[in-house]
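Below is one structure, written out as structure tokens, with a few remarks after it.
Every protein chain but one is kept in place in this view of the complex.
Letters A and B mark the chains as written, and numbering starts fresh at 1 in each.
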Amino acid sequence: MTAPPPSVWTTLQTLGSSTDFQTKVYRNDTAGLYLWVSYVEPMVDMEFVARSIFPYLFHCPFSSLEEIHRALPIDDAYISSDPNNVKEKLLEGYLFIRLHETDETGLLVKAQKTLERALTVPEVEFSVVGPKESFIESLETNLFLLRKRIPIDRLTVKMTTVGTLSKTKVAVVYIDGIANPDNVQTVLQRIEEVEFDEIIDSSYIVQIISDNRHSPFPQLLDTERPDRVAAVLAEGKVAIMVDGSPHVLIGPTTLVEFFSSFEDYFLNWTVASFFRLIRLFSVTFSILITPMYVATLNYHYELIPKDLLGTLITSRREIPFPPILEVLFLELTIELLREAGARLPTKVGQTIGIVGGIVIGTASVEAGLTSNVLLILVALAALASFTTPVYKIGNTIRLMRFPFILFAEIWGLLGVAFCFCIIVTHLLYLTSLGRPFLSPLYPPRWRDLKDALVRLPFTSQSKRPETLRTEQPIRFDGKKAKQKRDIDE
Amino acid sequence: MSMRTALLIGVTVALLCGCVRKEILDDINIESAVGFDEAGKEKIRGTIVIPVYKRGETANKTLTTVSSTAKDVLEELQYKTSEPLVSGSIEIALYGKQLAKQGIFPFIDQFRRDASIGTRLYLAVVDGTAKHLLEGNYGRQGNGIYLSNLLKQNIERRDLPKTNLHLFLKTYYADGKDPFLPYIRRVGEDVQVIGVVLFRGDRVVDTIGQSDMFYFKIVADGYSEGTHTVRLNNKKYVSIKNISTKRTISFSGPKTRPHIHVHIALEGIVREYKHGPFTSAVRRSVEKTFEQQIRSQTEALLRRFQEKQIDPIGFGDLAASRYRQFRHRDFYKHYSQLPIRITADVTIRDTGIIE
């Protein structure tokens, strides 16, 4: 016996096996008709139904679905008899209204429950000055936030659905005529090719569509700031927005972009450039300081200035472990504290930070497990690693330290240089949506350096980044902006 | 197998097998000063100082041994320490006067060959024995740092000419210049710079006392920042601080027997003058007297060098840069008879903050 083709009736029967699927029968006294109304209860806003749909259903005189359709003051309603469509819409929160229980045709009325949190202040990428809104989980709201900032018709949104189970809506957003079509095509194609069942968040997408999935370096920038997305779209990049995720992905990105905070653009360029340099310095410091400690103490005592020698030796004398163990012990303690602080509720988390920092630190020095010089270095390195404005690169940086420490242990400074070469090579291999990740450093794009390690004033930012190969490389007339006046004019 | 996996495997193998010999900072004995003395026939007494760091203060531990060669000294001392001795952080090396008279090159040669030894290492000759000097306790940072700071301070601010291992070797190997080193002495619980010792080759042949160091530094280094007291002929004293010195040496005549002209231009300010107002007449007389003193003292000094056939100033090298196809041997054949003319030009600038 062959299975009968799916009908609306059988679809409803399947859905009916779940207890939150309801079919209720109402009687319209005016017309003397019965109405079968089906819906998936959690998805439907019952208050809305009682207020805006039922009054018409029960009191208007009509005899057919078309008449109900006309009478209802709701736009998103239509008559359908396609079982798949009916199923999908029911699951999204539509009412399905039939005149007879066995009817294959019914009216779908949108009564979706929308629950979303209010817009909040960006928490991950907080800035003191500048806009204070951040994306939320709803794609519609996020698109609204974006469109409000770029109210032009060329802002193009391409919607797709990914995930065999989650049916997550993904929007690829770019400005037509600025963004390079190749980049857009790459993104669209990679999203099409996503093979996964349940896409929860944009970070799923980024891990699936990255050029190199094994690299600890994130190859797409994620941000929760609508202003940042608007700004990079104007530069010619492509944004990927995922329904249910407050983080938007931006590509193609570069390594230096991860070290630029969006606040840099709200401050005067001199101040902003200074902060960027500070950040770069602190990242270098954070990665290299403990490996240098290991290398120097293990092999290169000659390097230590004579006045520092005493300080180092007195602080190390009681320590029973070799420097490598001492360093690993402290580094892991810091990681523990961070991990514990991140998992616990905010208030408790803070306490853990303080308790860990002060108590464990002091106690381990007193107990002679670590030297106080190293304690300072590790604490500074940890602090420096938190200066990265993008959360994900901060994690990478903390991870980077460990191979360096291992190499410093075996070959001292030579090992540090060796490890450095490996990481540079790895970075050279990396691409973001097919564009070199190290740009504008390599391949050198001298012009793009205006917004890389430093941020030059807006007047000199008249051209879009060369790396992106945008369709319209000029942002505004730079000459006009730079026009100088003579004195007393 | 991708390249990355190969790299990973290879590096892991290297990591597992790897490790070069470690010198963990607190598991080694870091020498901070060494000294060599003569100890009877063909024997050498070596002394080393190891700083013992305590909170706030540094004590000194000295170890001594007698051996026949410089290399053996350090090797033998290894038997006396619980942790390996390393010499990469030596700040200063001292040589007893008796030893220095017989030649110190064998002891410097081992520094030259050891890549871990710095080139800014100070060398000095001790009046008495290096052992006696190193056994004292000076300063809070340990003897090595104390002694090197002592010399550094005297070179930068006082009248000790620039010296260190590099400069010693540079002049030792140079055809037209002879090395010199600071001369120090232990006075109770202090160390004092008492002059400069002059070498011919690696042997000490002469000593310059404290009073002549000022003139020696001016001619040798071409600058000095020390303070010098001038005695005027009416028994008044004036203390002058050098602020700029310029020394020019020129040659004229044939290259085998050139006439040497040393000109010293000195600019100074008055530090102390307590015999009434410092008028321009006084100033002129101070300038004249000072010029006169520089001329006579320097001349005596240079004459002494000529008599001893040593050239710490480096006239030979300077002449070599003035004459083509210069031969050092011809130059030094007549060195002791070369006429040297000295001129001086002293300018005293206004006298500071008090009228």
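To be clear about the criterion, contacts are C-beta pairs under 8 Å (C-beta built on N, C-alpha and C of every residue); 3 or more make two chains touch, one makes a residue touch a chain.
The rule we apply is simple: contacts and distances are computed from a predicted model.
Chemist: If you had to name the missing chain as UniProt does, which of "Phenol 2-monooxygenase P4 subunit", "Spore germination protein", "3-oxoadipate CoA-transferase, beta subunit" or "Transport permease protein" would it be?
Modeler: "Spore germination protein"
Chemist: Please identify which residue in A:Tyr39, A:Tyr204, A:Phe275 or A:Tyr299 touches the non-displayed chain.
Modeler: Answer from the full complex: A:Tyr299 touches the omitted chain.
Chemist: For the chain left off this view, which of A:Ala31, A:Leu119 or A:Leu414 is in contact with it?
Modeler: Considering the complete complex, A:Leu414 is the one touching the chain left out.
Chemist: For subunit B, which residues reach the chain that was dropped from this view?
Modeler: These residues touch the chain not displayed: 3-4, 6-7, 10-11, 13-14, 17-18, 20-21, 88-89, 112, 115, 118-120, 166-167, 169-175, 177, 317-318, 321-325.
Chemist: Since one chain isn't shown, list which residues of subunit A touch it in the complete complex.
Modeler: Residues 299-300, 302-306, 308, 411-414, 416-418, 420-422, 424-425, 428-429, 438, 441-444 of subunit A touch the chain absent from view.
We take it that only the chains that are shown with their structure count from here on.
Chemist: What is the distance, in whole Å, between the centres of subunit A and subunit B, each centre taken as the mean of its C-alpha atoms?
Modeler: Taking the mean C-alpha position of each chain, the two centres sit 64 Å apart.
Chemist: Could you list, by residue number, the parts of subunit A that touch subunit B in their complex?
Modeler: 214, 296-299, 301-302, 304, 306-307, 309-310, 312-314, 316-317, 319, 322-323, 406, 409-412, 422
Chemist: Help me check something: in the complex, which residues belonging to subunit B touch subunit A?
Modeler: Residues in contact with subunit A: 4, 7, 11, 14-15, 18-20, 22-26, 28, 30, 32, 51, 53-55, 58, 86, 88-89, 91, 116, 118, 141-142, 144-145, 148.
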